[in-house]
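Here the complex is missing a single protein chain, while all its other protein chains stay put.
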Amino acid sequence: MPYIPHTDNDIKNMLAVIGADSINDLFNEIPAELRIDTLKNIPDGLGEMQTNQLMQEKASLDKRGLCFIGAGAYEHHIPAAVWEIAGRGEFMTAYTPYQAEASQGTLQLLYEYQTMIASLMGMEVSNASLYDGASALAEAVLMAVRANRKSKSKRILVAGSIHPHYLDTANAIVHAQGISIEVVPFCNTQGKVLVEAFATYENEDITAVVIPQPNFFGVLADVNQLTAWAHQHNALAIAVVNPTAVALLKEPGQWADGVDIVCGEGQPLGIPLSSGGPYFGFLCCKKTIVRQMPGRIIGRTVDSEGLTGYTLTLQAREQHIRRSKATSNICTNQGLAVTAATIYMSLLGFEGLKKVARACYANTHQLAALLTNIDGVTLMFQGHYFHEVLLQLPCDIDAVLDNLCEQGIQGGFNVSPYFPQLENALLVCATEVKTEKDLQHFANQLEFAIHQVA
Amino acid sequence: MPYIPHTDNDIKNMLAVIGADSINDLFNEIPAELRIDTLKNIPDGLGEMQTNQLMQEKASLDKRGLCFIGAGAYEHHIPAAVWEIAGRGEFMTAYTPYQAEASQGTLQLLYEYQTMIASLMGMEVSNASLYDGASALAEAVLMAVRANRKSKSKRILVAGSIHPHYLDTANAIVHAQGISIEVVPFCNTQGKVLVEAFATYENEDITAVVIPQPNFFGVLADVNQLTAWAHQHNALAIAVVNPTAVALLKEPGQWADGVDIVCGEGQPLGIPLSSGGPYFGFLCCKKTIVRQMPGRIIGRTVDSEGLTGYTLTLQAREQHIRRSKATSNICTNQGLAVTAATIYMSLLGFEGLKKVARACYANTHQLAALLTNIDGVTLMFQGHYFHEVLLQLPCDIDAVLDNLCEQGIQGGFNVSPYFPQLENALLVCATEVKTEKDLQHFANQLEFAIHQVA
Amino acid sequence: MLIFEKSQTQRQAALQAPDIVDTVLDIPKELQRSSKAVLPEASELQTVRHYTQLSQKNFSIDTQFYPLGSCTMKYNPRGVHKLAMMPDFLKRHPLAPLKQSQGYLSCAYELQQMLASISGMSTVSLTPMAGAQGEFAGVAMIRAYHEDRKDNARNEIIVPDAAHGTNPASAVMCGYKVKEIPTGADGNINLNTLKAMVGPQTAGIMLTNPSTLGVFDQNIKAVAKIIHEAGGLLYYDGANLNAILGKVRPGDMGFDVLHFNLHKTFATPHGGGGPGCGPVGVSERLKPYLPTPMVTKENDSYRWLTKKDCPKSIGRLSCFMGNAGIILRAYIYCRILGLQGMHRAAEFATLNANYLQTRLQQAGFTLAYPERKASHEFIVTLAKEAKTLGVTAMDVAKRLLDYGVHAPTTYFPLLIPECLLIEPTETEAKEDLDYFIDIMIEILNEAKTNPELVTTAPHTLPIKRLDDVKAARELDLTWNFGE
Partner (left out) sequence: MLIFEKSQTQRQAALQAPDIVDTVLDIPKELQRSSKAVLPEASELQTVRHYTQLSQKNFSIDTQFYPLGSCTMKYNPRGVHKLAMMPDFLKRHPLAPLKQSQGYLSCAYELQQMLASISGMSTVSLTPMAGAQGEFAGVAMIRAYHEDRKDNARNEIIVPDAAHGTNPASAVMCGYKVKEIPTGADGNINLNTLKAMVGPQTAGIMLTNPSTLGVFDQNIKAVAKIIHEAGGLLYYDGANLNAILGKVRPGDMGFDVLHFNLHKTFATPHGGGGPGCGPVGVSERLKPYLPTPMVTKENDSYRWLTKKDCPKSIGRLSCFMGNAGIILRAYIYCRILGLQGMHRAAEFATLNANYLQTRLQQAGFTLAYPERKASHEFIVTLAKEAKTLGVTAMDVAKRLLDYGVHAPTTYFPLLIPECLLIEPTETEAKEDLDYFIDIMIEILNEAKTNPELVTTAPHTLPIKRLDDVKAARELDLTWNFGE
């Protein structure tokens, strides 16, 4: 029996101990009319060998080409050691470290993670992860509402240049608690939210302002001014950042007088694209509001003999202690992804991460140069961008992408359905994994595709 | 610096301690005229990311098709757990277990391996591995010469139906010690060595007889009679077997009154094909001659408090103690492959291994049935075969194989160059990994190929 | 030692960073970073060694028996993991063109279908990223349903006292008040109490069945009737589904919506705290509200259903489509188990739990519900021992660690004093259960003859009992670079 160790003898002996005639008898407290004998639509089991064959067929359908899509998930080089270590049984098959003494591996690692990510963000504290970047934003908003005692309005201003899925997710998660998320429009030529756009909120009670950097279009905004505006208006500032980019860009803790909360997607730190997950959301904040933090937090302490050890702490914020008064319902988080990210950051170091960021920056800028050489292809926005850039094409994006797909190229993300004011808008990204040859190949194929389509 | 942890500071401090001005100074005992500054033909180093790209290109050139080649290396299903566990750093990056107390993991595993393989072969003892099946035969021959005190001739009779590479290897390794390996011809209709073929040696001093089962052609010989013949003539009997097959075929310890030495290729026990290695050779024998065994042997003992532990034993046979009088020069063996094989045998168990053997048997027999349905394709030999079978084709084998290769099929092994008397002889094998569909597809393509070529 | 304490300025695993041709970084000064971050400065070997050593300090399924109740710590098949880690799956971008995504989408679609069948629900969405997010989605759908019907006065969710903490927390996140209902002495919900609680304010109830008390509520149909007649809906917390796979379906019990814990019932690894995955299934009437995206099949090809297709959806719960890699693992696991394997999971999980329950009772331990059969888990209460011997559930838990067994869940559910919630799962062999029984008996002996040995446990682990109070009072959450 797959995975089941019981021999006939075992079964007989165990039933005898229990005093039951059959295994089925053990279910006799379930009302007979509810019990079923079989399930529909469940195929017969497969051996591991056949399963291999099945999944190899499935995987071969997903044969990918050169990928120039970013839009929230980024293809980076992942050192082999990352998952070779993260995949060790002791990390992978442990539960949440409730028994601290038997979980010092995971706990110390998480403490190290908290140090790394907080420091990277220029913040004082971090939790041990949330589900992903988008849901982390939702938690950041809820946290801001709890933390900002000066504001009663539960009104959150969000830069309209944020990833549209982040906006949807945050809305879906927070709206039932009477929180209103209001979108501040971005400038259609610069592709970012200017501080002037906040003028209409000058005298309002705003609970928090959400500032992405780089934003969905890859564009860099004036985060210092935006943060300052928030604080001047008694609103908390929430940064949404890409952790790779922050190796080169000013860390949110240094935006003006420092943001209050930082969140974002941890995927770029050693997590494979893998169809969108598991990734992890990170969340950092000022120490003053740590008691409003959702999720697990690891603290350093000592044992009964004074030896250093690590344990889950501030559990009084959490659902298993505080139940309906908890800071969040989150329980299981994304521990293994964080394990990988910690090993990734340890292998790259700050200098390495900076190099990754620079290579991404350089590649995307070179790609933009090559692509805008094509007739009819232009940059949608003026201004600084990081490792993603929005292009305007002279023809329908979907048709072009389809054509590129046939050539084995995943040519970017069509942004126009989300922002109808941005016509024929293609968001492209080239990380450090792309070579000169790749970029040139993409440029050639795109030119060809536009010819075909236009 | 890749893999090197030294900072500039470290280097400075360390040189100061040593009292050297530069690292180069540390080499100044090497005569100046011998020292070189550079090496030719060594390319610049690559980062891990570029190395990935390079090796992916290389691997893509080896894209394989459906493989029906056996001939000494067999494609079996390998449970994922085998290499996930064998690849753990603690197994993979340890040295030979010289410090027993710090190597109980590897040592206990090897003791378990010795038990498993000895029991599978029906023998009393096993060593902890040799390089591969072919070199294991060479060691078995050397061992027999040492062990057979009754024989002075150093003449070894080998069934001519053995894998030709085994014969070459054994010859290359033993001939300098005055040992002569003599080939006993096989019957050209039955594809095996008959006991009658030994008639010419009736009154000779023979040191040992080497008996493969199944033999190179997949054919089963009368191993009981051959073993009996050897023992009647004061020769030792050496069996060369496939460990998967032995799950169904009589174990060598039960051939007649039992062979003296068993060797063979361990690859079928969970080791990937991987271009021919690393595999491992196994070697088992009767307890009476264990002191003639080459290679490492693990023994069970106790520690100073009476607790069970495991350690390298009978080291007085080995080169590091006995030097020129050692039973063999072998030092590093194939530990990790044995680690994998042990886990494989634990997952399969004896019942599982029998099923694998049966599935191989069934598939090859079905394949033979399908292929001999093709016009002009016949079985080369009458008689029983196991999971390999020799076919005669109506045309040149190389041309057929070339054609099949274009269709993505590796259609077997051309045996004729080794045995000119066997014309257009194709050795094919279908293990448990082949499906009905695979077999049928091969049959169709072979028919097509023969049409094209013939 | 922390990895930071092994770091040296300038040290790096140089192989892992790309080469940088010196390009201009054309970013305004005020947007550039000027300070360093405290990331490790270590060689590749140091990193590998550090984290390998750390891993050895964990208990895990792969190394220990881990009967943590409610968590279903069963074997996480290596074969499943390896397949889910195939490069073609790992490299698939979540926004990849459909044409290059049919492999993954077909797996997700088939899993949706299988989960619907297992639960007796109409439709499944895989997107919630853990049980708690599944609960959120489920309650949000209940809310959307009432709102859609303009049934706006319903502002209460009923939750048993035995419920997992995520249940009330999720209800609150959906804007509901939580009303707690006490459990009856037999472990079932008292129907009269329930009747007295429901009314026009009742939006629904959240239940686990078998409950976290390890018993199956036999009155479930009556409960459903009371709630439905009051106009409320029933939410099923699927954390315990392993107990009833193929035996009884939440849909048949009368539930309107449920979540699955793929990281429990479907054996995806817990990862030291995640990732999990908490798909939701609903009956026909809640279907319009399911979270997006989902996968649909049209003319033999698969595509995403998004908000455009499902205008009433509660929306999106993650940037992409949830924990895809976990979905893949659960799919593979389901294909391996197949129909018979699912039945077997429930059967042997239940056999193991009842065997353990009986043996421990015979050995003198007090069961919380001695009259009841165990589901896949059961509760031992050490209230008596705490009183008479001064040895608490926590002490016994810590002492178990010394014997190389992970402790059961302690102090949950909250209503049972000094409790151990024990879930052996179907993948443990009788010998391992017997060993657990032996050491429980041994610890009980120790508690009588040498209680200090137990109250100061653990003794054999890298550290002794930790000071949790200090941890919370003198917060030390990041390494201070000055040290």
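Think of it as A, B and C in the order they're written, each chain with its own count starting at 1.
Just so it is clear, contacts are C-beta pairs under 8 Å (C-beta built on N, C-alpha and C of every residue); 3 or more make two chains touch, one makes a residue touch a chain.
Owing to the predicted nature of the structure, the values given are computational and were not obtained by experimental measurement.
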item	value
Displayed chains contacted by the hidden chain, counting the whole assembly	A, B, C
Selected residue (touches chain absent from view) among B:153, B:190 or B:319	B:319
Sole contact to the chain not displayed, among B:71, B:289 or B:390	B:71
Contact set of subunit C toward the excluded chain (per top definition)	6, 8, 11, 15, 43-46, 48-49, 52-53, 56, 61-64, 75, 77-79, 336, 427-429, 431
Footprint left on subunit A by the chain that the document does not show	1-10, 47-49, 79-81, 84-85, 89-90
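The rule we apply is simple: only the chains that are shown with their structure count from here on.
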item	value
Subunit A and subunit B, separation of their C-alpha mean positions in angstrom	48
Centre-to-centre distance between subunit C and subunit A (centres being mean Cα positions), rounded to whole Å	20
Junction residues of subunit B - those touching two or more other chains	48-49, 79-80, 84
In subunit C, residues with contacts to at least two other chains	11, 15-19, 42, 44, 48, 52, 77, 79, 81, 83
